[in-house]
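One chain of protein is taken out of this complex; the other chains stay put.
Just so it is clear, A and B label the chains in written order, and each chain counts residues from 1 on its own.
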Amino acid sequence: MRGRRLREGAGLALLNVFFIALCFVTLIPILYALSVSLNGQNSLLSSDFSFIPKDFTLDNYLAVFTGEDILTWFGNSILLAAATVAVSLAAAVPAAYCFSRRSFPGRRLVLRWLVLLNSFPAILSMFAVYRLLRPMGLTNHRLGLIIVYTGTMAVFSLWNMKGYFDTVPVEIEEAARMDGATDLQVVTRIVLPLAKPSVVVTALMVLIYVWNEYIYATTFMTGEANYTLAAGLYSLQATEMSGSWPVFAAASITVSLPVLVIFFLSQKHMSSGLTAGGVKG
Amino acid sequence: MEDRLKRQRRGWLVSYLWSAPSLALIALIVVFPILYTFFISLTNMNVYHWFDYTVIGLDNYVRALFVFDSGFLSALINTVLWTVVNMAIQLVLAFVLASLLNIRKLRLRKLYKTLLMFPWAMPGYVSILLWKTGMFNSEFGLLNQWMEALGLEARRWLSTDVSAFICCTVVNIWLALPFMLMIMDGAMQSIDRSYYESAVLDGANWLQRSWSITIPCIRPIIAPAVIITVFTTFKQFDVIYLLTQQMGAKTGSGLHTILTYAYENAFITNNYGYSSAISIIIFLLLLAFSARWQPGGEGEK
Partner (left out) sequence: MKRTITLLLVLALLVPLAACGGESTDTGRLVVWHDKEDAVIEALSAYLTQAVPEVEVVFEKKTSLTDSLKLVGNDPSSAPDMFIFAHDKVGVFAEMGILADVRPLLDEGVLDGWLPMTLEAATYKGTLYQLPLYFETLLFMYNKRYMQDEQVPATTEELYAYMEQNTGRGRYGFVEQHSTAYYSAAWIHGFGGSIVSEDGVPFPEPEAVKDALRYHLKFVALMPGETEYSTVNTLFLEGKADATIGGPWMVPSAREVGIELSIAPMPVVDETGEALAPYSGVQGVQVLRFAAEDKAEAVKAVLSALCAPQIGIDLALASGCAPANAACYDDAQVADDELVQAMRSTAEIAVPMPNIPEMDVMWTVVSNLLTDVNLSGADVDAAFDEALSEAEGLIANMK
């Protein structure tokens, strides 16, 4: 008994060592940026690099918050991300449910073609999207970006949640219906709680896409006050001729942190409601 | 009889209504651009006919066929190879890591997961820039600093096709793994623990359990994400372009995928009609590649 526990402990320690090493290796480029951002000299490159900055300073972070409109950009990103996630889920959940549970003419055809259509290389889509939004007066308008982002992520949202809904046993729903629950109640009270992990994953995916998207954000929106974080960061980098690398690195790290916090907090919602509910398929 | 038909019709209508917002968005942002691109491909829209373009029929397609030369063929082979290699590594790595993360007694799993998500939390171009200048740069990059510390010769990592392919793959995996890991991890958590308990009692080892329980259980859940990732990998542009071909920072490697090849051989001409024709042809190629695969069959009752 004791021997087994010891072996288990050793295995666990080894596992922890493995993950610490893996995290370190994965984070090397980011630690690199971190070190650059904490360093006093203005260079992304240096011939004698060390992970511990030689000339430690927080000036670059200070510069990010004072020199750039980072708080405005942050606000824009939050607004866009929240709205896009909301619209995406509001549109995709009912659709995914229908495609998973109900049968209707055209269902298979649509499912089959959605993914194929989504494979269209998007390099030239921008022009068409502009032509589409202009008559509606939605260029240089946040609503336009929200539509573009939601539409871009719609296929993924629909497919991803439909896939998960398929694994939720129908029996529970049927039981609820027997008790007189309406469609809406079935979805909100039973399917969504059970499929919470996939809803969270979908929301995160949309959120991160919006958070990191810069091509539409820089092309469709004008003026620094309308930039998102990713777009602002891109403009910092694009003017490399006069740009400051440590400030750029500091800004990159700053931009990533909110996503990590959200990810960390959302983890507890990612474990399935299925096993917790004690239902076996 | 008629009543049943009526009810069925009403059921269809409800389904359509519920799906309408999502499908409308897809129609606007995904389908419309394809149709519009097809329309533009039939016109002579270019710098010289920006507003006064006219429909010229299939001329652009005739011209576009010249792009599909030996260079395009090798780019196509590269793209397929790229997709296969990247997907294989991604799936295996994500599966192994997710399995390890799901070992019950691992207390710090939340921390590890969050740290492993970091590559995903940064805008792609930032990460690629960090890799290019921080890691691969032949003068200052960490890789060469380490090579020198080990007494090895410094290398130009991105200068030949093969080493550029490997470097791009490393960066692409680094960028894409967090998502795959998250999907796999989420899927594994939905597996009923009692399956494993009985399997352990039967004396099944990890490999056998993975094969007979984990994989069959997670397959339907991860299928959509995997399929979409296959397409994303196939049309990956940023990693290869930004690492090896960006204007003013070319590295000497001739590595091309069909998209970077089309970009360099058509899109830069500002001839929208011509470029659109090439986009449509590439799209048709993609459709042909995936023709054998039946997504409608997934989860069909």
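Simple rule for what comes next: a residue touches a chain if its C-beta (ideal position, glycine included) is under 8 Å from a C-beta of that chain, and two chains touch if they have at least 3 such contacts.
Values in this document were obtained by computation on a predicted structure and should not be read as measured data.
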What shown chains come into contact with the chain that's not displayed? A, B
For a quick check of understanding: of A:Ala10, A:Ala82, A:Ala175 or A:Leu265, which residue touches the chain that isn't displayed? A:Ala82
For the full complex, which residue in A:Glu8, A:Glu171 or A:Glu224 touches the chain that was left out? A:Glu224
Which chain A residues would touch the chain omitted from the figure, given the whole complex? 41-47, 79, 82-83, 85-87, 89-90, 93, 126-127, 130, 134, 137, 139-143, 146, 188-189, 192-193, 215, 218-219, 222-224, 231, 234-235, 238-242, 245
Residues of chain B in contact with the chain that isn't shown? 46-48, 50-51, 63, 66, 133, 137-140, 156, 159, 246-254, 264-266, 268-271, 274
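In the analysis below, only the chains that are shown with their structure count from here on.
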Please work out the Cα centroid separation of chain A and chain B, and write it as a whole number of Å. 15
For chain A, which residues are in contact with chain B within the complex? 8, 12, 15-16, 18-19, 22-23, 26-30, 32-33, 36, 44-49, 90-92, 94-100, 102, 104-105, 107-112, 114-125, 127-129, 131-132, 147-148, 150-152, 154-160, 162-164, 166-167, 183, 197-198, 200-201, 204-205, 208, 211-214, 230, 233-234, 237, 252, 255-257, 259-260, 263-264, 267, 270-272, 274-275, 280
Chain B to chain A touching residues, read off their complex: 11-12, 14-16, 18-19, 21-23, 25-26, 28-34, 36-37, 40, 97, 100-101, 103, 105-106, 108, 110, 112-127, 129-131, 133-135, 137, 139-140, 142, 145, 174, 179, 182-183, 185-186, 189-194, 220-225, 227-228, 231, 234-235, 237, 259, 262-263, 267, 272, 275-276, 279, 282-283, 286-287, 290, 294-296, 298-300
